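My questions will all concern the structure given below.
A single protein chain has been removed from this complex, and every other one stays in its place.
When the chains are written out, they are named A, B and C in that same order, and each has its own residue count from 1.
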Amino acid sequence: MTDDKLREECGVLGIYSPGNELIAPMMGFGLVALQHRGQESAGIATSSNGSMNYYKDMGLVQDVFNNKILERLQGDVSIGHVRYSTTGESYVSNAQPLVVNYKGGSIALAHNGNLVNAGEIRSRLEDEGSIFQTSIDSEVIANLIARKYSKGFKQAITETISEIHGAFALTIICEDKLIGVRDANGLRPLCLGKIDNGYVLASESCALDVVGAEFIRDIEKGEMVIIDDEGVESIIYDNTKRKAHCIFEYVYFARPDSKIDGESVYITRRDAGRVLAEEYKIDADIVIAVPDSGIDAAIGYAEASGIPYGVGLIKNKYIGRTFIKPDQKSREIAVRLKLNPLKENIKDKRVIMIDDSIVRGTTSKKIVEALRNAGAKEVHVLVSSPPVVHSCYFGIDTPERKELVGAVKTVDEICEMIGADSLGYISVEGLMHSIHKKPSELCVACFNGDYPIEVPKTASKFMFEANKAVEIKNT
Amino acid sequence: MTDDKLREECGVLGIYSPGNELIAPMMGFGLVALQHRGQESAGIATSSNGSMNYYKDMGLVQDVFNNKILERLQGDVSIGHVRYSTTGESYVSNAQPLVVNYKGGSIALAHNGNLVNAGEIRSRLEDEGSIFQTSIDSEVIANLIARKYSKGFKQAITETISEIHGAFALTIICEDKLIGVRDANGLRPLCLGKIDNGYVLASESCALDVVGAEFIRDIEKGEMVIIDDEGVESIIYDNTKRKAHCIFEYVYFARPDSKIDGESVYITRRDAGRVLAEEYKIDADIVIAVPDSGIDAAIGYAEASGIPYGVGLIKNKYIGRTFIKPDQKSREIAVRLKLNPLKENIKDKRVIMIDDSIVRGTTSKKIVEALRNAGAKEVHVLVSSPPVVHSCYFGIDTPERKELVGAVKTVDEICEMIGADSLGYISVEGLMHSIHKKPSELCVACFNGDYPIEVPKTASKFMFEANKAVEIKNT
Amino acid sequence: MTDDKLREECGVLGIYSPGNELIAPMMGFGLVALQHRGQESAGIATSSNGSMNYYKDMGLVQDVFNNKILERLQGDVSIGHVRYSTTGESYVSNAQPLVVNYKGGSIALAHNGNLVNAGEIRSRLEDEGSIFQTSIDSEVIANLIARKYSKGFKQAITETISEIHGAFALTIICEDKLIGVRDANGLRPLCLGKIDNGYVLASESCALDVVGAEFIRDIEKGEMVIIDDEGVESIIYDNTKRKAHCIFEYVYFARPDSKIDGESVYITRRDAGRVLAEEYKIDADIVIAVPDSGIDAAIGYAEASGIPYGVGLIKNKYIGRTFIKPDQKSREIAVRLKLNPLKENIKDKRVIMIDDSIVRGTTSKKIVEALRNAGAKEVHVLVSSPPVVHSCYFGIDTPERKELVGAVKTVDEICEMIGADSLGYISVEGLMHSIHKKPSELCVACFNGDYPIEVPKTASKFMFEANKAVEIKNT
Partner (left out) sequence: MTDDKLREECGVLGIYSPGNELIAPMMGFGLVALQHRGQESAGIATSSNGSMNYYKDMGLVQDVFNNKILERLQGDVSIGHVRYSTTGESYVSNAQPLVVNYKGGSIALAHNGNLVNAGEIRSRLEDEGSIFQTSIDSEVIANLIARKYSKGFKQAITETISEIHGAFALTIICEDKLIGVRDANGLRPLCLGKIDNGYVLASESCALDVVGAEFIRDIEKGEMVIIDDEGVESIIYDNTKRKAHCIFEYVYFARPDSKIDGESVYITRRDAGRVLAEEYKIDADIVIAVPDSGIDAAIGYAEASGIPYGVGLIKNKYIGRTFIKPDQKSREIAVRLKLNPLKENIKDKRVIMIDDSIVRGTTSKKIVEALRNAGAKEVHVLVSSPPVVHSCYFGIDTPERKELVGAVKTVDEICEMIGADSLGYISVEGLMHSIHKKPSELCVACFNGDYPIEVPKTASKFMFEANKAVEIKNT
C-alpha cells in the first residue's frame, strides 16, 4: 500500500508564551498541522519555573494526546515533535522530545534531521563512559550539551551545535527558555512566528497559521535563536557553509499552504507544472493529477497549456495505518481501493497525468494500467521533479540506490516499465526555476549527487541499531 | 468540528460468488469503498451450506476487521454494512448486518434507509408477543420475514417488503441466496455488478469498481432480485409508486466516481457548477472550493465562467474521530486546523467559493472569515444545492427544522450572517437539470417539502429509543 | 492449566431499594462476591420509573464495570449476573442480564441454570414466527413472558415458569418490581436478604453479607417472590415436585462463607472431612489440602483423626486468565508454577492429601508426583465427594462421560493412574450426612444417575449453537 514517495522523518514545534493557558492545546493542534511530516510517534514537553513535564507515545497526535493529558502539560514554554521512522522496529523509547536530566535541571530536545558524525561523537563519548539508552542520534546532542553544561547553557549549546555535522532543525527547552537551531547549511526548515504573548518556532509556517501566529521570518542557516522574556536573541554560530535548503520540501514534504525560506510551496508546485507545460508540449484532452500531491502541478500545467484540468483519480480517504493486509491475490483490489479512476473523465480521452515524484515506479505502473482499463486512449505521465538517483543522508528516508528506478533505468525504460505513452521529468533547472532559487541555495543531491557536506562512505541510518540491545516490539 | 453537512446513514454490500476464496477480502475492501456512507460501525455476514458466520463492531471497517477475522468469514455468499448513527448513544447491538435465527435457519439483513411505518408494525408484532432487542427499524423487517417463513422465503420476503413503507435498500442472505431489494420509490440507491464467478450488489458503483465487478444496472424501484446458482431472478413487487431517487446522493452523499441511477455523480456535480455559472455571473479572480465536496462544482464553474480554478483552502487530512476536544477558547484554533486558507491564492483576490450545501451555516461563516483574514478582497459564496428547508424521513440525518438556516432565514439574511459579499444557491430546476432527470424521478422534499410518500406527523428517528431499555456506552 | 473441577455456570443478584444511591456500587461489589460462580461475562440492569439502563461485557466484574458506568446504573431496582460459559466460543451477545423490549416496556432477566425443554419451546415459538438473537436458553423465557404479557406480568411470569422445565434461579425486573424465581425442584440456589430500605436476592448468602443485608430465608422450590413497595409477595407456583438441591454447591461451587438451604457450606465441607476420617483411617504424619477448595475438609479430617493439619502445597495467586500458554515442553514448569509443594511439611512424611473432587484425574496425578519429588514417603489421597459418574443437565459444565475418570475406571485403577499409595472417596451416604440432608432433598445425579426430572436423551448444552448463525470472536 506504499505511496512510492520519499518520507520526511520529523516535524518540530516550539511555543514560548508564559501565562498562556492555551499553550497545551496550541501545541496539540500545531503538531496535527505538522502531522504529514511524521505519523509514527508524537510527544510534547512543557516547562515552567524549571519544572518539566512530558508525554510521548506511538501513534498520531490525536491518538497520543487527549484533553486530560494536555491539561497536565500546561506551562510557560513547550516543544513538540512528530516522528516518522524508517524501520519496521520503532519504539517509544525513540520517540521525541528526548528529555534528559543533567546536573541541576532538565533539558528537552526535538530534532528533525540526521547527523553525519553522530557515530564518531558517540564513540568518543562512550570512551569517556557515557551510556546510551536510545538508538536516535539526538541522544548524542543531549549528551554533548550536558557535558558542557558548567560553561552555561548558551555556551554549551553553541559548542555542541558546532561539533555536530549534518542536518538539524532543533527546538530545545533549557532553563525555561525556548531555543531554536538550524544547521549550518539550513538543510531542514525552521521558521519563527509571533503570537500576542510570545513566539512560535515550527518546521513549517502552516503550523504558525493554525496556532494563530504571524509569520516573522525563517531561521537562517547556522543560526540559533534564544527566546525568553527579553525577546528573541539571534546568534549566528556558523556562517562558513553554503546555503543548501532541501529541495524536496518544495517537491513533496511540505504542505502547500506553507512558506519555506521565502517561497510559497503551493506556488512552486504550480509553477513546476507550468515549467512542465513548457518542457513537454503534449496534445491531450485532459490534465489529471495523482492525488493529493500532484494536484498543484496539474493545475499549473492546465493553466499554462490550455488543456482543461479535471479530476481523474478518486482517492479513498479512509485508508489508514490499520489496514486489512492484502495477500498476493487481493493486492490488486487493494490498489483499486486506494485510487479509483473517474471513468467519465478518462474514457476515450488522451490523458496527461501529473505526479510529483517517482521513486520505485511500482505504483505508477498500476495507476497507468488502471487508467487504460478505464478507457484512456493515451496516458502521458509527467513528473514535477527530476528522477531520484541518490540517497539522502540528511533526514529523508530514501530506499537503497538499487531500488531507485531513476538510478537504474533510463527514462525510456521507465516509460516502458510503467506502460505510459510518454514520460517526462521536469529538468533540474526547470524545478529550480519554479522554486525561484539559485542552485547554490538548494540541496539537490538526491537528483545530482552533489552533497553540500561530506557524507560518510559507510553511513547507515540504522548504525546505532547495529550493536545495540534491541527492545522487542509487541505487535 | 462538524462539517455542517447532512449525513447518509448507511451503505450496503452483497457478493454472491460460490467457491471464491477472495470473497472475504472483497467484502472488506468493498466496504471501505463505501465507508463515506457510514463511519460508526461495520459488519459482515457470510453463509455457505446453510451455515452462517458474522462479525460486527463499532469503528471504521479497517478498525473492525483484520485478516484473521476475514479468514473466518469465507463462504459462498456474503453481505456487509457500514453505519452512521445520528445519536450520541450508539451501540454495537444496533450494528448491522442484523442476524436472526428463525425456524430452520438464519437470515442476515443489511439495511440502508428508514421505514415510516416501523412503529405501527412493531406495535402490532408486540401485540402478538414479539420482543425486540435493538432500536433499529430493521429488526421489524426480520420479524416480519420470520413470521411468514412457512410460506417459503420468496413469498415471505415479498409480503414483508410490501408491508413496510419508506426508504430501503436491502441486501439479505437467506438459504444461501443473495437477495437485493429497493423500496417502491427507489429512494435509496442499489446497483448490480457482475464478477467472473458471481454477482455483486452495492449502494454505489464505486464499490463495484473496487471489487473488480462490471456494472450491469441499477436495481429498479419496487424490484427484488434473487441471486443464486440459477443467476439473477428479478421480481417487481410493487410498480404503483412514482420514482423518487434521493437528490442528495448527487449533491453530497455519493462518491464522485459512482454512477447512480444512470448518472455519473462527478458529472452532475460539475454540471451543477456550470449551471451556477449561468445563474450567477460574478466578476472575480479565482474560483475555489470548500474541499473536498465542493471541488467538482468549482471546476465546472471555472470551466463555464472562464475564471481560473485554484486551491483556496487546505484541508488537514489527519483529523479523525479521536480528536482533542477543543474547549471554547481553543475552538478557533481547531477550525484553522481543519481548513487553512492558501494565502497565495486568496490575498488581494476577488474569490468565488463554492460549497455543495449549507445546512446550519456556522462553518460557512468561519470559512468566509478565514478567507477575509487571508486577504480576500471579496468573497462570493455559491452553493451547488438549494437551501435545505425540510427534514428527511428516509434515512438521512437532518437537524431539526429550526436549526436549518435555509428554513429560518432568507438568502440575504444568510449572506449577512456568513459575512459574504454575495450568496447564491442553485435553483431547484437548475440542480435537476444538472442531474439530467425530471422532477418526477427525484425526491427533492428536503428542498421543497414535496414528500413522495406520506410521512408520519410525529415520526422521530429515535422513536424506538424512547421507551426502550438503554444500553450504557463505556466511553 | 485446568483445575480439573466442575464449573458452575452462573450467579444472579437483585436489589430492590428505591432512593438508595448506593444501589449501583452494591450491585458491583455483590457481583464480585459471586465472581467464583462465573468469570466470563458480567452485567447489570437497573430500572426506575419504567426506564431501564443496562451494561454488560466479557470479563471479570471489575474489568467490566468502573465508577463512571456504575453512576449511570443508578435506579430503584437492579439485577446482575456473572456468567461462565462452557464453550470456547463465547460472546457478548450471550452475556446477561438479557434485556428485551415488549409491548409497553422492558424486561430484564438474569438466569442461573439450564432448561431441559428449551428446545421444544423454542421450536414452537419459531413456528409462530419468533426470532432468536442469542444462543442462550434464557431468551426462550423472555419470549414466553412477552407473548403472555396482555394477561398482566404476574400471570405472564407464572405461566411462563410453569411451562419451562429444568433448573433455574431467576432474578427479573419488570414494571420496576424485583422478581425472584426458583425452579420446581429447587435445583439452583437463591436466597433473600433484607437491607434498611429494601431487599436483596442472591445466588449465595455471601453476597448478602457483602452488601450488608441480613439473611432472611432461602427461596423455596417452586416459589416466586415479587418485591415492590408493598413488600415481598410469595407465590408457590408449583409444589408438585420433590426437593432436589444441587449437592455440588456444597462440594465445590459455593463459597464456604455462604449458607445454602439452611446449611453452612464451610460446616458441610469440614464435616465431610470428619466423615472421611471415619471412613478412611490412615496412619500418617500430616494432613494437607489441595488449595483452596480442599482446605475445609482437610481441617475436618485433621480434627477428627488427630493427625496434624499443615500447609503442603503453595498456590500461586497471580495465575489468571491471560497466561503465557505453555507448550508441551514447558507444561511441566507451568504445573509447578501453580502448585509448589512445601518441602518442609512433605519431606520424609506420610502425607494424607485431601481434594474436594476428582473429575478427569489428570491434575491429581501431577500433584501426587510433585509430592513424591518433594520427598513424601507415602501419599494417600482422599476425596470429599464420591466419583463423578454422570453428566449434569442442570447448569453445570460436566465433561463428556468418557472423560469422567470415575465413570471409566475403578477406584483402584484411578489410584494406580494418579500414583497414590491409597485413594478413598467419601461415600454418597457419608457426604449426604455431612450436609445434614436426606437423599430426598438433594440432587445427587452426578454421583448416582438418579435425575430428579426427566432429561432429554439427546440434550446438548450447545443445541442452540448447532443451527444458529455464529458470531465470530475477535481473539
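Side notes on the structure shown:
Definition applied: a contact is a pair of C-beta atoms (placed from the backbone, for glycine too) under 8 Å apart; a residue touches a chain by one contact, two chains touch by 3 or more.
All of these numbers come straight from a predicted model, not from anything done at the bench.
All shown chains touched by the missing chain in the whole complex, by label: A, C.
Taking the complete complex into account, A:149 is the one of A:149, A:280 or A:394 that touches the chain left out. Listed for chain C, the residues touching the missing chain in the whole complex are 21-22, 25-26, 28-29, 32-33, 35-36, 39, 60-63, 65-67, 70, 206, 209-212, 255-257, 264, 266-267, 292, 295-296, 299, 303, 308-311, 314, 316-320, 322-327, 329-330, 332-334, 336-337, 340-345.
The omitted chain makes contact with chain A at the following residues, 45, 51-55, 57, 66, 68-69, 72-73, 92-93, 99-106, 108, 123, 126-133, 142-143, 146-150, 467-472, 474.
We take it that only the chains that are shown with their structure count from here on.
The touch graph of the protein chains shown is a line.
Chain nearest the geometric middle of the protein is B, using mean C-alpha positions.
Although chain A and chain B carry the same sequence, what matters here is overlap: shared residue numbers make up over half of all numbers found at their interface. Centroids of chain A and chain C (each the mean of its C-alpha atoms) stand 60 Å apart.
Taking the mean of the C-alpha atoms as each chain's centre, chain B and chain C sit 49 Å apart. Our note on geometry: chain A versus chain B, Cα centroid distance of 36 Å, whole angstroms.
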